[in-house]
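Quick one: this structure, given as structure tokens, is what I'll be asking you about.
The complex appears here minus one protein chain, its other protein chains still in place.
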Amino acid sequence: MPYVNIKVTKEGVTAEQKSELIVGVTALLKKVLNKNPATTVVVIDEVETDNWGIAGEQVTLHRKRGE
Amino acid sequence: MPYVNIKVTKEGVTAEQKSELIVGVTALLKKVLNKNPATTVVVIDEVETDNWGIAGEQVTLHRKRGE
Amino acid sequence: MPYVNIKVTKEGVTAEQKSELIVGVTALLKKVLNKNPATTVVVIDEVETDNWGIAGEQVTLHRKRGE
Amino acid sequence: MPYVNIKVTKEGVTAEQKSELIVGVTALLKKVLNKNPATTVVVIDEVETDNWGIAGEQVTLHRKRGE
Amino acid sequence: MPYVNIKVTKEGVTAEQKSELIVGVTALLKKVLNKNPATTVVVIDEVETDNWGIAGEQVTLHRKRGE
Partner (left out) sequence: MPYVNIKVTKEGVTAEQKSELIVGVTALLKKVLNKNPATTVVVIDEVETDNWGIAGEQVTLHRKRGE
């Protein structure tokens, strides 16, 4: 029954990578808390780099500096 | 003053259906908890089927199998 | 498969009222979008009135004025 | 280490305005709670006006009436 | 820089189990998307069983029936 929300910047995450995240998180919740995979929900949000701030700065600017 | 967030898969939800969800949730909170509709906020997120996992699998794959 | 999060202030919501919210939201998603109730998840967060702001003010203060 | 999520309607918010929100929120958390800006995360969600309800109505309709 | 929110029912999750979830999710994001563990944030919410609904019913009732 767990609900997991993963937020990452929108920078070319592939359908295969999203699947790996879903598989991995669902397995982790089974292993650690014995949660039923059948009702484990995972939602991935991809956020534009202009809309994500870290250290008071947009990720867009971090990327421009090569970070 | 309630805040409600509804997440559904992005599969052709119409503006009219969104309006029905907003009207329905606002009325429910008035009926059950006597919350003031004027300050009830409802936000609907539509999530790509690749980004939604259930039972360790992307909804995209569920749909391909006709589920 | 929908996920719904309802946030209200923590002011004596009973177990029965929570049940009514869960039943009502689940039925609404079935009616409007034909979503399967079996996999509809509803999570209710009760938030202390000190932690909820509206109009730049804590709800605690609204309540003291009888609003 | 704080995490802040700002949801606003998608109505032409510029990259500069997003930056101002990120700078402002990060500074506020430093000032009020002495939180380290280096690990303060801000995520801005822009929500379509059809998907945002207030007072039981879509923001799209509010805007049409000039509100 | 990812942000992950894990919601589970409040049913005796130990500090060690929470640590395993944090370690596991952080490693998964490193493995799948090469995300820097140093800035990966994980927040675990434990939700009372009265406040979690599935299939239109509180988890409290599921548990009473032994599910």
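Per-chain numbering from 1; labels A, B, C, D and E assigned in written order.
In this text, contacts are C-beta pairs under 8 Å (C-beta built on N, C-alpha and C of every residue); 3 or more make two chains touch, one makes a residue touch a chain.
As the structure is a prediction and not an experimental result, all values here were calculated from the model.
Chemist: Of the chains that are displayed, which are in contact with the missing one across the whole complex?
Modeler: Answer for the hidden chain's contacts among shown chains: B, C, D, E.
Chemist: What does the interface between subunit D and the hidden chain look like in terms of residue numbers?
Modeler: Its contact residues with the unshown chain are 1-9, 13, 17, 20-21, 24-25, 28-29, 31-33, 35, 39, 52, 54, 59.
Chemist: Over the whole complex, note the residues of subunit B touching the chain we left out.
Modeler: On the side of subunit B, residues 1, 3, 39, 41, 43 touch the unshown chain.
Chemist: If the hidden chain were put back, which residues of subunit C would touch it?
Modeler: On the subunit C side, contact with the omitted chain comes from 7, 47, 50-58, 60.
Here, only the chains that are shown with their structure count from here on.
Chemist: Please compute the C-alpha centroid of subunit A, do the same for subunit E, then give the distance between them in whole Å.
Modeler: 14
Chemist: Residues of subunit A that touch two or more other chains: which are they?
Modeler: Residues 1, 3, 7, 21, 25, 39, 41, 43, 52, 54 of subunit A each touch two or more of the other chains.
Chemist: What is the complete set of touching chain pairs?
Modeler: Applying the touch rule to all chain pairs gives A-B, A-C, A-D, A-E, B-C, B-D, C-E, D-E.
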